[in-house]
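Only a part of the assembly is drawn; its chains keep their places, and the rest are absent.
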Amino acid sequence: MSKIEINQLSKKFIKRDKFIDALQDITLSIQQGEFVCLLGPSGCGKTTLLRILANLEKTTTGDVFIQQLDKEKPLQSMVFQENGIIPWLTVEENVAFGLKMRHLPRAYIKERTEFYLSKVGLTNFKRLYPKELSGGMKQRVSIARAFANDPEILLMDEPFAALDEQNKFILQEELLSIWQETKKTVLFITHSIDEALLLSDRILLMSSQPGTIVKDITIEMERPRSIEKVRSDSTMTDIFLDVWEHLQSEVKQARLK
Amino acid sequence: MQKKVSIPQLITIFSPICLLLLWEFCSQFAILDPRFFPAPTLIIQTLVQMGESGELFTHITVSLTRIIIGFLLGVIPAICIGLLMGMYRYFRHFFSPIIMIFMPIPTIAMLPIILILFGIGEFSKVITIAISVFFPVAINTAAGVANIDKIYLEVAKNYQANAKDFFFKIALPGSLPVMLEGIQMGQAIALLTIVAAEMIGASSGIGYLIWMNYKAFLLPQMYVGLLLISFFGYFFSLSLRGIERKLLPWK
Amino acid sequence: QSSDSSQQDGEENTDSLSPLEETSKVIIAEDGSASGAGFYIAKDKGYFEEYNIEVEFATFGNSDEMLPAVAAGEVDVAGGISSASFFNSIAQGIDVRFIADKGHNNDGSSYFTFVVRDDLKNEMTDYPDVKGKKIAVSTENGVDHYIYNEMLKHAGVSTDEVEFVLMSDFSNMMAAMGNKQIDLALQIEPLITQGENQDIHQRFLDATDYAPEAQIAMVLGSPKFLTERRDVAVRFMAAYLRGVRDYHDIFMKEVDDEGEVVSIMANHTALKDEELWTEVGVTGLNPNGYIFEEDVENQYQFYQENGAIQGELDFDKIIDMSLVEEALDLIGTYEE
């Protein structure tokens, strides 16, 4: 049985008496421990799909299923794009947020929080408030919070989109290292093909509105990967150009409409 | 460096002094009618005299007690109702017309009703203040909750916060900045209302001091009362700003 | 001038006082109380107009608020309740003068007297019963306070044995009565009658028992009006006194004028119900304008003993009956 199972999912929004077809007929399954990247033009419904999995949005037809192996664990935790960390909680409190909401024992919360704080290198900053952090540090908090919550699956919505290229890479490395330790199933949204190539086991390519999955690309490059390797590898360059072309044509089509 | 920093401070200190000197001058040379605008020096003298007799101290403590209790009595329900209004839209739709209806009713016009409902004791004075404090705080609190970025509500939902946690971890702290603006306003209104409040069967207090001395045409004494109100207004404002800084270390 | 006119009836003597050559405006500060009867009647019956005087009323929240207006020369004449604030303002150089009567109590039906809460009316029958009661009075160091004090003296009760409650408004007293917050109140007409009809309170004996000659309200004049515009002032006073006399005829002597005066009163005061005007205890107004000078001095003493007075006063300057006398010379003295 697969970890995430999505069956014939479609989603319509109502906006000023008009229906918007955000997602159409999505069927996919993701295995335990897979790192899957969702790539697609802007407005194709990536966030909508993630929000449905995160139970922040209802499906119109079809259904989603997340396998729960451990009753104690929450089904999913989300890493939001930006501003997802709560400004009136300190770094420490933000990381502990999910655990606290589940009212776990204090000592356990403390131990987990410390662990993930040190994992993302924020131990020295734990008493600070988010306003004092740089963008990269904020996203570290967000990632630590999601991992500390120890959910069945992790959902990430362009967590690094707002960062500069160098910081982005450092965080990508950190994310991979934590992911490799925990072997969580991750569904990761990105606009950056390089990011997808660097991170994922599988890339799901989406069409523009209404969003459907048009390609399912398996990335077989061995880990650990690095930008240098990705850039120098010719298969990767081919995949890059392939995906790029697809996205460009989707975007240009969308603009003509 | 040091000198540069203090120019604004100098101006800040200089401006009221300037005003006082102008007043003193106008009063001394009868450009302003000194019967109605006694010179600041005379007012200070009166203040000292009244202070020495100790009566002033009683008036101050009595009024401050009323202001503080009335303020709290207005602020606490205002925060509760404001939070509920911010969180539940049916609540909001139910309460907002009622608030809209009662808000424009002047305090002086409310006195008889307060008197009927709450008598002439301390409680009625306190409630007068509480009522006038209630509206701005409730409105601001509701606005504060409504202004919390939607993403924090979703974070809370995603991390399975229950109603109580949601309230204490998200709604309350998130609405605090705007709420505190309302409280700052409520504080100003509490002071503005003290004269009206002490028109209900009071026999001490700064408000009583002001209007009794006005009625008896003892204007320097009245100005002492006004001076005290001003002073406390300034003082409360600063204190609240201080509290704000403590409560919102994340701002 | 013509001393012979003093023997005659006022009505026939108007021609001895010629109208002003130019219309002159007089602004009267009022608080809408019944004691302004003289002004209202003189205006509506055209007595002011006869002298080519145009009057305008400015209404204030209470009589103390009129003082700055008098001092600033905004109003020429004011009607006010006697209080320490007058003496203080005069001591401070605001030169207002008491120029005529504007209200005193009439025997047995005082318009300004104590009332007792409706549910206490049977147990409170005589003055000593006030002991231990809560008594509402509308001003401290005003005529109210003075009458309150006189009443206590008369009752033989010391100020420590009762509770003095200061209530800023007579209406607040009604409310407090309704809420059983006070037992007694020094109340004023027409609220006394209104309260009786609504079973809020009942009259408690009568103020003339202990303060028969209390000067409650007075006409005040600004010195500028009294000196620089003397010719206007004299005519104003003459017209005022004629108005007061009409009032006196109707309410004291019960001469019938087919309700004209009553409807004037209803028009100018808050008591709109003309029927009620036959019930209320009306204010006494001296048709000759004189005030109880001695009582005014007593009040002054009382305020001074309370420490509410600053500075010394010269009563000869404060109470200025010269205008009344001059007017009486012209329109004659009213005979009961």
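Letters A, B and C name the chains as they come in the text, with residue numbers starting at 1 for each one.
Definition applied: contacts are C-beta pairs under 8 Å (C-beta built on N, C-alpha and C of every residue); 3 or more make two chains touch, one makes a residue touch a chain.
All values derive from a computational prediction rather than experimental measurement.
Written as a formula over the displayed labels, the complete complex corresponds to A x2, B x2, C x1.
The criterion applied here is as follows: only the chains that are shown with their structure count from here on.
Chain contacts here run in a simple line, from one end chain through to the other with no loop closing. Among the chains, the centre nearest to the mean of all shown protein C-alpha atoms is found for B.
For the pairs B-C and A-B, the larger set of C-beta contacts lies at B-C.
When you average the Cα atoms of each chain and compare centres, the chain farthest from chain B turns out to be A. Each chain gets a centre from the mean of its Cα atoms; for chain A and chain C, those two points are 86 Å apart.
The geometric centre of chain B is 39 Å away from that of chain C, both derived from CA atoms.
The centroid of the Cα atoms in chain A and the matching centroid in chain B are 49 Å apart.
Residue numbers of chain B whose C-beta contacts span two or more other chains: none are found. Chain B makes touch with chain A in their complex at residues 149, 151-152, 154-162, 165, 169-170, 173-174, 176, 248-251. The touching residues of chain B, when paired with chain C in their complex, are 33, 35-36, 111-112, 115-117, 119-121, 199-203, 211-212, 214-219.
Looking at the complex, you find that chain C touches chain B at residues 62, 64, 67-68, 71-72, 83-86, 88-89, 92-94, 136, 139-142, 164-169, 171-172, 175-176, 178-179, 181-182, 308, 310.
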